[in-house]
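Yeah, one chain of the complex is gone here, protein chain that is, but the others are all in their spots.
Read from first to last, the chains carry the letters A and B; within each, the first residue is number 1.
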Amino acid sequence: MSTAATVRRPRVRMILTAVLAVALIAAPLALPAFANQTLIRIGVYAVAVLGLNIVMGYTGQVNLGQIFFVGLGAYVTAYGVNHGWNILLVFFAACAVAGLVGLLVALAAARLGGLAIAMVTIALPIVGVPLAKRLSDFTGGSQGTSARFTDAPDWSGLDNDQWQFYIVLVVSAAAFLLARSLVRGKYGRAFAAVRENEAVAASMGISPYRTKVLAFTIASIFGGASGFLYLAAVQYTSPETLSFGHSISLLAAMVIGGAGSIAGSLLGGAYYVFVPQLTNAIDPNLTTVSQGAILLAVLFLLPGGLVSLPRVVRRLTRRSATRRSTARPAAETSQQTPPAQHPVPDAAPEGPEQTERQDGP
Amino acid sequence: MTLLELTVVTASYGPLQVLDGVSLSVPEGGSVGILGANGAGKTTTLRAISGTVRTGGRIRFDGRDIRGLRPDQVAALGIAHVPEGRGTLGQLSVRENLLVGAYLRKDRKAVAGDIDYCLDLFPQLQDRVGSRAAALSGGEQQMLAVGRAFMAKPKLLLLDEASLGLAPSTAKAVYEAIRRLRLESGIAMLVVEQNANLAFSLVDTATVLETGRNVLTGSSAELKGMDEIRRAYLGG
Partner (left out) sequence: MGTFIQLVVDGLATGSIYAALALAIVLVNQATGLINFAQGGMAVLSAYIAYVFVQLGLPLLLAIIISVVLSFLFGALVERFLLRRFERGDPDTAVVVTIGLLTLVTGISAVLWGYNNLAFPSLFPLTSVEILGAVVSVRSLATAVTIVVIMVVLQLLFLRTKLGLALRAVADNPASAAFSGLPVGRLLMVGWGLAATLGAIAGVLVAPQLTLTPGMLDTALVYALAAVILGGLSSPIGCVVAASAIGVLENLVAVYIPLIGHDLKIAVPFALIFVILIIRPQGLFGRKVVVRV
């Protein structure tokens, strides 16, 4: 409680942000190359997870195809670089192509209610892999394609990994700031309204269809940006980049990090990079099963994801403290309801309350 | 003999406490009304009995403590709940709805006989036995809901706002059929009804709820005469 309150004070916050910024800028100079590469990869996937979070965590539309847009961004980047485009143009093309394809997919998928977006987007990586193999003029086929454009220039005096770190840092920091202001603003409220209840959102003048399309398109643009960063970091992409398994992992990372949380996306990126590395080191066959187990465990025990861990711990410790002082179990868990303290408001839910599904209209 | 007895029953939806100590009893074969304004806790009282809301206090039925049982367990003991909004199974046919009502019964022949009885009780349903319940009118759906509850051969029927959304003449017809059902079957009833005249046509005694508590209990004749009660709770 007290630490959280301290963090919330604006001046402390500004200082913390400044310290963090300095640390991030100084880090690559001090860290070994391997550590830098790991951080780079976290940044790459954090942007993809962030995009997924906008459409899924904030708007409540399950998207199983985010990796497709990452792959698309990576391919566009490789193509642009190999054709000698200006690097800024390459970046914008990666975002724009991914966003445009995302827009088209969303225009169709969002027409169906409920889970249709999940059902349609699951096809994206499954169609995407053979498509990438087929369009070999553009993608290099099964061999994949490579593009080097992120070697450190001589004037900088930096190593390649340090240079790449800064590229990823700049783009992902911009992405996070953008996402943060987006979800806190007018669109964020529309996203939240659609996630909570589409009918209510519609009654508030928010078109669920347009909101979903918008969220999905933004997610795709973030996916494209992540693909650009992926190529900046790895300098190579192949159909394997956009495989179905990776798409599921991205979704798992989003949920495990924390759905509907900007900071959770960063944790998700870290999860995406670290955990498979860890399980692979133990036994490659364990990667999938451990991911499934962790995902289910988080859904059961920590529905807010890792980012909610401090809050949950704080609540648990506070509750056990209260319990000790009053020696009485928390009221809401017992069947017995305490007598008569609070008067029932006029509008007690006699009418519209529904504990379970009732007849549809 | 008391069939159902509620003693200081409380109930809440999450943090919101809706029942604040309701007590009432229904004798075997008797018919009791629950009256009160919107939000007084009438529907919740029925939900507390059928096990669809978290409840405290004591609920005894037929010599057993039933508080905390699941809805299907409560139903198996002989309580049939006709919920507010009827709860008909829209995709199932009228006949299938009635058969679902008889789910716990093993006596196939008697079930067939009771379906005929239902159709006799509610003649409007006769031509529609094969059609989907969702295609029925509101009044027909209400009849079907009552019929489905009867098919379980319960000891007690919980009836929630059977007149809701019905034209006055339809509501009257529904209540007439229910009264006939009561006379011919002897099923005890606990009736929630906004319309006082309809309620008093069916119940022997009634209790009035206000913000989740009983404020008045008496026979139909007594309550009917109390003008201030009518104005305050029964809306004329």
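The definition used in the following text is that a contact is a pair of C-beta atoms (placed from the backbone, for glycine too) under 8 Å apart; a residue touches a chain by one contact, two chains touch by 3 or more.
Predicted, not measured: the structure shown is a model, and the values here were computed from it.
*Asks:* Taking the entire complex into account, which one of A:N86, A:N197, A:Q277 or A:T317 touches the absent chain?
*Replies:* Spelled out, the listed residue whose C-beta touches the missing chain is A:N197.
*Asks:* Looking at the full complex, which residue from A:I206, A:A252 or A:L306 touches the chain that isn't shown here?
*Replies:* Checking each option in A:I206, A:A252 or A:L306, the one touching the absent chain turns out to be A:A252.
*Asks:* Which is it among A:P32, A:P130, A:G185 or A:P310 that touches the chain not included here?
*Replies:* A:P130
*Asks:* Thinking of the whole complex, not just what is shown, which of B:T2, B:N38 or B:Q91 touches the missing chain?
*Replies:* Only one of B:T2, B:N38 or B:Q91 touches the chain omitted from view, namely B:Q91.
*Asks:* Applying the definition given at the start, please give the residues of chain B touching the unseen chain.
*Replies:* Per the touch rule, chain B residues meeting the hidden chain are 50, 52, 70-72, 75-76, 80-83, 87-92, 96, 99-101, 103-104, 148-149, 151-152.
*Asks:* Which residue numbers on chain A touch the omitted chain?
*Replies:* The list for chain A reads 56, 60-62, 64, 107-109, 111-116, 118-120, 122-123, 126-127, 130-131, 133-134, 197-200, 208, 244-245, 248, 251-252, 255, 285-293, 295-296, 299-300, 303, 354-361.
Note that in this section only the chains that are shown with their structure count from here on.
*Asks:* Compute the distance, rounded to whole Å, between the mean C-alpha positions of chain A and chain B.
*Replies:* The separation of the two C-alpha centroids amounts to 50 Å.
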